[in-house]
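The complex appears here minus one protein chain, its other protein chains still in place.
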Amino acid sequence: MMRTLNATVMATAFLLVPVSAFAAEEVSVLELVETAAELAGEEVAVKGELVGDYGFRDDGWMWTQLNGDAYVHEPIREGGLPGGGNTGIGVRMPIDLGEGLDPPGGYRRRGPVVLLSGTWKYHDPERQGESYLEVESLVVIEPGRTLPEKADWMAVTIGVLLIGAAAITWLFRPGE
Amino acid sequence: MSIHGLIGGLTMFAIEALIVASLAIVAGVLSMAILALL
Partner (left out) sequence: MLIRPVADDFRVIAFYLGRIFLVVAGAGLLPLTWAAIAREWHPVGSFLVMIGLFAILGVAGIRFAPSESTLNWSHGMVVVAFTWLIVPVIGAVPLLLSGHFGRPLDALFDAVSGLTTTGLSLLSDVDHLASSLNFWRHLLQFLGGQGIILAALSIFAGTGGITLYFGEARDERILPSVTSTARFIWAVSVVHLLFGVTALGLVGWLVLGFDIDRAVFHGLMTFFAGFDTGGFSPQSTSIGYYHSAIFEGVTSVLMVAGAMSFGLHYSLWRGPRRAVFANLETRTILSTFGFTMVLTLLGLAATGVFASVAGLTRHGFFQILSAHTGTGFSTVSSVELAQWGGLGFGGMALAMALGGMGSSTAGGVKSLRIGLTIKTVVNQIRQVLLPEHAVVGTAYRQSGRKHLTPNLTQSVMTISLLYVALYLLGAGIGLAYGIPLQEALFESVSASANVGLSVGVTDPSMPILLELVYMLQMWAGRLEFVAVFSLLGFLYAWALGK
């Protein structure tokens, strides 16, 4: 039943993708990072996970980070392999687009996977040289979800034993 | 830490901020000159 529900949600999301998103060139986050200068000023569509924080500022914009790396679909907490650093870009969107989103990715949390469309601003003179994606439309592809976490009982046991051994050794130390 | 110590510390922090601001102004002037020349 969950699978049917997920498929329905995704199909609905797909149908609701604004026309402007189709007009934009679809690129990956990695391409934006590696060919940042070539894509300056272009209308692009990019998919990834929102991570970190949602910064709702007084100027009407919300800032966050969009990651497009292996950990989006293979989180380390779910057995994904550590294969290098994150690949992310800063994004800003009108506050009304950002409100109501699932919390961003972090520990024990995979943030919402979204398709963002907007203008790639490379060293934008209006923001003193910052590079970021100025978002015009947002579609949630996958909602955010909790990632599993459990205590490492083996480590807890070893740690407690070591501390206990240290305490016993301390108690029976020779006088200083 | 006494109030006197905190005030001394705040003065130290303020001087450091002043140093950064001064260096930033110098950087700004240099940037203007360089961009004008190039």
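To keep things simple, chains are lettered A and B as they appear, and every chain counts its residues starting from 1.
Everything below uses one rule, namely that a contact is a pair of C-beta atoms (placed from the backbone, for glycine too) under 8 Å apart; a residue touches a chain by one contact, two chains touch by 3 or more.
Everything quoted here is computed from the prediction, not taken from an experiment.
Pick from A:E25, A:E42 or A:E130: which residue touches the chain that isn't shown?
A:E130
List every residue of chain A that touches the chain not included in the displayed model.
Residue positions of chain A that touch the missing chain: 33-34, 36, 51-58, 62-63, 65, 67, 69, 71, 75-77, 81-86, 88-90, 92, 105-110, 123, 125, 127-132, 147, 149-156, 158-163, 165-167, 169-170, 173-174, 176.
State which residues belonging to chain B touch the missing partner chain.
The list for chain B reads 1, 5-6, 8-13, 15-17, 19-20, 23-24, 26-28, 30-32, 34-35, 38.
In this text, only the chains that are shown with their structure count from here on.
What whole-Å value do you get for the distance between chain A and chain B if each is reduced to the mean of its CA atoms?
Centre separation, chain A to chain B: 35 Å.
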